[in-house]
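My questions will all concern the structure given below.
Here the complex is missing one protein chain, while the rest keep their positions.
Lettered A and B in written order, each chain numbered from 1.
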Amino acid sequence: MTAVAITETEGEYNFAYLDEQTKRMIRRAILKGIAIPGYQVPFAAREMPMPYGWGTGGVQVTAAVLGREDTLKVIDQGSDDTTNAVAIRGFFEKTAQVKTTSATKDATIIQTRHRIPEKELTEDQILVFQVPIPEPLRFLEPRETETRKMHALEEYGLMHVKLYEDIAHHGRIATTYAYPVKVADRYVMDPSPTPKFDNPKIDNMKALQLYGAGREKRIYAIPPYTKVKSLDFDDHPFEVQKFDKPCGLCGARHVYLDEVVLDDQGGRMFVCSDSDYCEERRAEGHVGDMAANPAASHLAGKSSGAAKTEAGE
Amino acid sequence: MYVAVKGGEKAIRNAHRLMATKRRGDRSVPGLTLEQIAGQLAIAVARVMGEGSLYDEGLAALAIKQARGDLIEAVFLLRAYRTTLPRFGYSEPVDTGAMLVERRISATFKDLPGGQLLGPTFDYTHRLLDFKLAADGELDAPLTAEVTETAMPRVTDLLSGEGLIEEDVQPEETAAVGDLTREPLSFPAGRDLRLQNLARGDEGFLLALAYSTQRGYGRTHPFAGEIRYGAVEVEFFAEELGFAVPLGRINVTECQMVNQFKGSAKVPPQFTRGYGLVFGQVERKAMSMAMVDRSLRCEELGEERTAPAQDEEFVMSHSDNVQATGFVEHLKLPHYVDFQAELDLVRRMRGEWFDRQAADQAAASEAIGSGPTGTSEKEAAE
Partner (left out) sequence: MTDFLSEEPLLRASGVTRFYGDRIGCRDVSFELWPGEVLAIVGESGSGKTTLLNCLATRLAPTAGAIEYRMRDGAMRDLFQLTEAERRFLMRTDWGFVHQNAADGLRMTVSAGANVGERLMAVGNRHYGNIRGTALDWLERVEIDGTRIDDDPRAFSGGMRQRLQIARNLVTGPRLVFMDEPTGGLDVSVQARLLDLLRGLVADLGLSVVIVTHDLAVARLLSHRMIVMRNGEVIETGLTDQVLDDPQAPYTQLLVSSILQV
């Protein structure tokens, strides 16, 4: 048998993990994506040390655009301290030693899964999305060869057939997240599984938006100040979800809320999904009607220290 | 409850620490050495090397140990390590005809030049649990024979002399071989990329697909023309020297399936082939790969595409177990933002449904007395 020897290789990884050749390849894809807003650029996604489907596309995009002076924020479900956000932030702390933050305003790069921060982003920021299935036509047409042709020829009638069916059967468009948009009057694009509540933020955003799908090996982009229209019908215009109540902790309205189950008696409260936004408001003295409720007290703490439960197996 | 999802860094750290303890198991029992894994679980190691596409028994053994025997997790570890390695170039194609053969069988000929060589195999063993093995009893030394210098030509080369089997397509000198680790896959893919994809593909997935062709979902009438296992030399063409230098030997299993083919307008009836090549002695995978390769050639051979195993996009998009496991398991990640949106919609639609029901009932009770309205004209019965 061959001799079995392992050499110590820890600490030999390049800045932000990927080698410079790979980063150049990804940057070329990003530039092409910016040049053709909404078009899915194929790229040779690498195997990353985290599983496919857990943000490998976003991580590669972030690694390719990250500089030593950048400040990185990572959120998942709107929050900085969900498990996967913690893991990805930790990955860049370890491999790139960049500054990280949970404050939206301090970040230069924000990697996100499923949400866009409530606070308006600026021209100096880049928003990186993790994308599971980049193809908006995929569930209408499973074949890549066909969907690429449909994009090339701008044949998007099928997309409206889906919306038509929603209205015919449910009285309304029943798509609530990953709601398809048309970018710069040309490409139909999947904005990743963010709730459609966030779609208006994509339109004419000041920050650069980069979308990375690792498993499916696609990158696409929306340059700053680009028109992005959510698909709809003239007589059934696009609408976002509305919440009846404000945030129970900070009293914010017109923000996306998470429903928190308080007990098994049907007790519920609604709190900001964007944890940084909520904290900032509370620091400014805003108080929601549930803030004093003992059942909610553990939610109101500084969230990074909120991990009261030790993880079991 | 809620905070359990917001795990935080401490919870993750602790979870990983607990996992490390579980991995070690009973500390009064000696830990597994990599030599033990590489030497005694050689087929598991070979599978991890193949699907991880990195030939290194030590690293594969480490991956298996680190993954607690979860082979797909081990493949993943090896792949993630592999991406970080610098690439110096591409080796020359290995010459399996010059293999130092340890095992070689053909199901299509009773005897053939070089002979049949059974070699190490589970075939023809009775699948009875061997309790002596549990006690690690005495082991007889294997028998050895004189090495004969008879050449062992590949069965497909024997058949092609007669023109009975299709020629190996010789790619043009300048034809570039694709590399799916360096370029994104696009369809239609050439056979080079298909074979790469299958070589990295999940053994279980390919096995199931190959099996499905035998059961009629895209039949290919295969014969195991030859399966050979042994060591081949890996050579690298060094620009500076102007010739290829040997880098070392690797063990591979090669399978050539021979399939019936009725011929077409351009080509007389002849046998066609499917090809499988894997690291180590992973025969099941090599055979499955060869069968699926042949199925995927349906278009080229003018066969109708009707079954999953013939569908290039379907097979190639779903064969990679690292991709598959990542996406299946990503459902463990929190999805409560999207779920919230759905929850809201379902609540509203339920509300409207109950309102409609109530309205219909009210209308129905008003209509009583005016006689049954009867069902509206249904055309389905025409």
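Note that contacts are C-beta pairs under 8 Å (C-beta built on N, C-alpha and C of every residue); 3 or more make two chains touch, one makes a residue touch a chain.
In this text the structure is predicted, and so the values were computed from the model without any measurement.
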{"item": "Of A:93, A:155 or A:203, the one touching the omitted chain in the full complex", "value": "A:155"}
{"item": "Of A:24, A:94 or A:169, the one touching the omitted chain in the full complex", "value": "A:169"}
{"item": "Hidden partner interface residues of chain A, rising order", "value": "149, 153, 155-158, 160-161, 164-165, 167-169, 232-236"}
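In this section, only the chains that are shown with their structure count from here on.
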{"item": "Geometric centre distance via CA averages, chain B-chain A, whole Å", "value": "32"}
{"item": "Residue ranges of chain B touching chain A (in the complex, touch as defined)", "value": "1-12, 14-15, 18-19, 22, 34-35, 38-39, 57-59, 61-62, 76, 79-80, 82-84, 86, 181-188, 313, 317, 322-323, 325-330, 333-338, 340-345, 349, 352"}
{"item": "List of chain A residues in touch with chain B within their complex", "value": "1-6, 13-14, 17, 19, 42-49, 51-54, 56, 76-79, 81-84, 86-87, 90, 113-115, 132, 142-145, 170-171, 174, 176-178, 193-197, 215, 217-218, 241, 256-261, 273, 298-299, 303-313"}
